[in-house]
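Here's the structure, in structure tokens; my notes come after.
Heads up, one of the protein chains got dropped from this complex, but the rest are sitting where they should.
Naming follows writing order (A, B and C), and every chain is counted from residue 1.
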Amino acid sequence: MIHDVAHIGHVELLTPKPTESLRFFEEVLGMEVEARQGQSVYLRGWGDYQRYSLKLTESERAGLGHMAMRAWSAEALERRVAAIEATGLGQGWIDGDVGHGPAYRFSDPDGHAFELYFETEKYTPPEHLRPSLKNQPQRYVGRGAAVKRLDHVNVLALEVEANRAFAQERLGFRLYERIELDDGTEAGAWLSLTIAAHELIYVKDALGLQGRLHHVALWVDTREEVLRAADLFLDNGIEIEAAPSKHAIAQGFFLYGFEPGGNRVEVTTGGYFVYDPDPEPTVWTEAERAKGQAWGVKTVESFHTYGT
Amino acid sequence: MIHDVAHIGHVELLTPKPTESLRFFEEVLGMEVEARQGQSVYLRGWGDYQRYSLKLTESERAGLGHMAMRAWSAEALERRVAAIEATGLGQGWIDGDVGHGPAYRFSDPDGHAFELYFETEKYTPPEHLRPSLKNQPQRYVGRGAAVKRLDHVNVLALEVEANRAFAQERLGFRLYERIELDDGTEAGAWLSLTIAAHELIYVKDALGLQGRLHHVALWVDTREEVLRAADLFLDNGIEIEAAPSKHAIAQGFFLYGFEPGGNRVEVTTGGYFVYDPDPEPTVWTEAERAKGQAWGVKTVESFHTYGT
Amino acid sequence: MIHDVAHIGHVELLTPKPTESLRFFEEVLGMEVEARQGQSVYLRGWGDYQRYSLKLTESERAGLGHMAMRAWSAEALERRVAAIEATGLGQGWIDGDVGHGPAYRFSDPDGHAFELYFETEKYTPPEHLRPSLKNQPQRYVGRGAAVKRLDHVNVLALEVEANRAFAQERLGFRLYERIELDDGTEAGAWLSLTIAAHELIYVKDALGLQGRLHHVALWVDTREEVLRAADLFLDNGIEIEAAPSKHAIAQGFFLYGFEPGGNRVEVTTGGYFVYDPDPEPTVWTEAERAKGQAWGVKTVESFHTYGT
Partner (left out) sequence: MIHDVAHIGHVELLTPKPTESLRFFEEVLGMEVEARQGQSVYLRGWGDYQRYSLKLTESERAGLGHMAMRAWSAEALERRVAAIEATGLGQGWIDGDVGHGPAYRFSDPDGHAFELYFETEKYTPPEHLRPSLKNQPQRYVGRGAAVKRLDHVNVLALEVEANRAFAQERLGFRLYERIELDDGTEAGAWLSLTIAAHELIYVKDALGLQGRLHHVALWVDTREEVLRAADLFLDNGIEIEAAPSKHAIAQGFFLYGFEPGGNRVEVTTGGYFVYDPDPEPTVWTEAERAKGQAWGVKTVESFHTYGT
């Protein structure tokens, strides 16, 4: 078991509509603006322990800027960098960014930009965001959907298997569930660094493209808050792609919509914990997958094809 | 059965701290300012069908300004006015107020100022508050506790019995539950105009005073929203008098706190419906009352004595 | 305003699979068997104030046996019987049934069997079902979905308008929402005797048949319980027709499935209260109806055609 990577620290989303996207994350999802730099705004949920978990950057097209993971320690970081360099996918060190220190940049086999860092700034709230409970990073403001923190990232890949193996072998992700088509192709892999049922998901790109993002998921603590988020999407004119329901895979409770820039965003909760240190991954067949979600809701076509 | 009064339309709260009180109702409870006139601000929940349900008026002391009920029709209004006049508690007609037509002013035996009206303005939302569903009066903005509407009013009275009888006989309230002390004194009465378990409550004034308010309750649809409101009270420095729990009487799920002006405010949901047209009122004895709330939570002393 | 009918007291469902149907209502929905007589079993939710709200009767085909409404008083019952007799739809008095006294039998214009009664037996729980709170009819056992009480009945009709008018004019139902097709046809009517958004619903029969039942709805207090019921349906092999979501019309939160006998059953909560004594009914156009449910979920075809 590799225990060198702790969690996904933040995600950079690219948006061609920065003003509208920012309004969505700030007003509809209820995140706080923690910093601004160049064409980027750095946002946080009230439960994020670091300064931010979402970097929103103006760009010509929507998509994933990069995804950054935090190592367990400086030594763990070095070990992982060595392991990545050995694959030839490493790109080298950068000085860091707002809120964190030196980061090693690389890509997964599919070409998504990843970073690994250890040094980070823990969040210190300004006076108006100081919480009452000292084990909570920030005041609960309760604006809009009031998402708590970044939960997971789902990326599309031409070859799921190679990317899944890279995540397991080089980064230490654990595989909890996967989809295997009738011809033996791996069509999806649900990976985690912790007991949470998923943190990184690879799904086969139906259009045969590379480097695309499927969605970024923000966490709320209860299913009621997901239902409430759906009401907020409705009344704020946010396109709902999939109304609240329960996934069969990973059993997460979801709401999917498109932020104004075009990226798919999920509000999520639920799922289950994997305390088992040697779990046998759950394998879903093509037929089982075709049955739709847990309670029989059919997945809309766009969910299988649209990516950014 | 008298079916002449439909429901409590609005409540006027007096506050010596108008700015802080307004901030509480607008930012913490999430109500909208619908109008301002003189020293008053008129506020609404997103589910109120009339223009407002709360009138907040600057005053030297906290307390109930008045409580206004809407009649079923113009004829029903006339019938009730005649019935009230016969008791000698009538005070006469006023021209109306923001959002409603002529109102008949009177007091209950304990001296609380009541009004009865029929003509009203249905709410028409401005563009930025227009809802997506046409059976909803206003957009769900999701700010703070996001209370939906006024639910019930609890007033203290020197003699519960006389006031309860007045509400039943002159206004047509139905009695669903009551407290009877060992000496036979009526110490509380839960009254309703509908299937809702309570809309108007009379509780014996422990200090022997008259005309005092115990609390005004605002409705949310789920218990999760009451729990969430407690987090918002905590992080906004609102004094929580009683943390979320379940009442034995009426089975309402509650959160009690004090708005900055000093009035007790409840965020409430739950309870049960009384579909039975001839229910036997539930009578609680002194001993049963002493057991505390549904799950054994003891009621804090201030709850029995503090009023405005 | 007619205030003579209080609420729907019980519904009789016909089932060709009495054993399996009984198991569904008792084990999956968590109702209690209160009585048995002939080919019928009488069931109740833990919040029903009368002895039962569901009569399950063995029959060759599934469908509605009859629906019985309780009058406000003996006088109110007489007034309504006179009003119904004047339409020629009356059938005469029956002696009563388990748990209630004399009932007047009649049909709506579409031919559904209705009854009206006043005298009833209030529920007295046996020792093992005695509740802790005296304002609750029965112990909360918490078995399966643990439905609380009967909520509403939805029947199909060849001509919605005639039946809706009959319910309003002869029984005193109030119309809160309706669907009007582009050609002016009334395709659905949501009617209520109380502030609840609906108790009786008429929907146009897509197959042009008469006397069919669309569904019977049982109430739970929270959306979480509806979601939980979906898990129970799934694990008990109950066919889910429509997974939990929110209706645009009436805003109820729903789960639809088929009990083993073939009747559609809904587990429901939510909606809104109509305190307004003179509301303008919400009218939904054909185009608005085609948009699906509140959050954009499309209605499955069977929902528009299947009835019993």
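Criterion: contacts are C-beta pairs under 8 Å (C-beta built on N, C-alpha and C of every residue); 3 or more make two chains touch, one makes a residue touch a chain.
Keep in mind the model is a prediction, meaning the values are calculated, not measured.
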item: Chains still shown that are in contact with the chain withheld from the display; value: A, B, C
item: Full-complex contact with the absent chain, from C:232, C:267 or C:297; value: C:232
item: Listed residues C:43, C:116, C:145 or C:187, member touching the removed chain; value: C:145
item: Contact set of chain B toward the excluded chain (per top definition); value: 223-224, 227, 230-231, 233-234, 240, 243-246, 253, 293-297
item: Residues from chain A at the interface with the omitted partner, ascending; value: 1, 3, 6-7, 47, 49-50, 70-73, 122, 133-136, 176-177, 194-196, 221-224, 248-251, 270, 272-273, 275-280, 282, 284, 288, 294
item: Contact set of chain C toward the excluded chain (per top definition); value: 131-133, 139-145, 222, 224-225, 228, 231-232, 234-235, 237
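Keep this in mind: only the chains that are shown with their structure count from here on.
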item: Chain located farthest away, centre of chain C as origin (C-alpha); value: A
item: Cα-centroid distance, chain B relative to chain C, in whole angstrom; value: 31
item: Chain A and chain B: spacing of chain centres that average the CA atoms, whole Å; value: 45
item: Contacts with two or more other chains, residues of chain C listed in rising order; value: 223-224, 294
